[in-house]
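These notes concern the structure reproduced below.
Every protein chain but one is kept in place in this view of the complex.
Take a look at chain A:
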Amino acid sequence: MDLVQYLPQLCQGLLVSLQLTVISVVFGYAVGLLLALGVSSRLSWLKWPALVIVEVGRGIPSLVVLYVVYYGLPSVGLLFDNFAAAAIGLTFTVAAYSSEMLRAGIQSVHRGQKEAAMALGLPQPSTFTRIILPQGLRSSIPALMGLAIQSFQGTSLAYSISVSELMSNAYQSSSITFQYLQIYAITGLVFAVIAVPSTWTSVWVEHRLAKGFA
């Protein structure tokens, strides 16, 4: 078995998958926070568009989102290469899911916290950024970590728009050697090697967080 010779290619693919994960998580969570604020807003011109984006993002399978970005948007003049299209599509999906997690976290902050800040005379912006948000983010962490792992696994969808990530490199290797079982098993293993310890870490973090702030 000369599977070893395909390892560099798989590693190359893994690197691309990790890049997509980092991009979609970093930008996705940032956009997700803005969407969460929009959805919680009292201003209806902010609330409704945000709500629509979130529901669409969660309702449409991310494979379809990738197709829309890569094959659909060029027809309205927005042309992206495969990597950019994958990054944008995955970011969109991650943003939609994370916004609900962040909103739930922010809402879970005890209302006494806001009241205490108000009673002290703290202006509203600092009440939010310094009192509510840090506590809300903290309670969203377990869910956000889970979503990060899912989005790593979700990068395999980018294969469908020919991004040379882990999955597509595996496909290429196996179509040369016909060792489908072996190569896909290794690919699955690579995903698992990343995802399983990450899951353990998130469980550990969740446990630590539950113990309190000290």
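Rule of thumb we're sticking to: contacts are C-beta pairs under 8 Å (C-beta built on N, C-alpha and C of every residue); 3 or more make two chains touch, one makes a residue touch a chain; residues count from 1.
The criterion applied here is as follows: contacts and distances are computed from a predicted model.
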Chain left out of the displayed complex - its UniProt protein name, from "Isoquinoline 1-oxidoreductase alpha subunit", "Amino acid ABC transporter ATP-binding protein", "Xanthine dehydrogenase family protein subunit M" or "Spermidine/putrescine transport system permease protein": "Amino acid ABC transporter ATP-binding protein"
Candidates A:Leu63, A:Ala104, A:Leu122 or A:Ala195 - the one touching the absent chain: A:Leu122
Missing-partner contacts on chain A, residue numbers: 110, 112-113, 115-123, 126, 130-131, 134-135, 138, 212-214
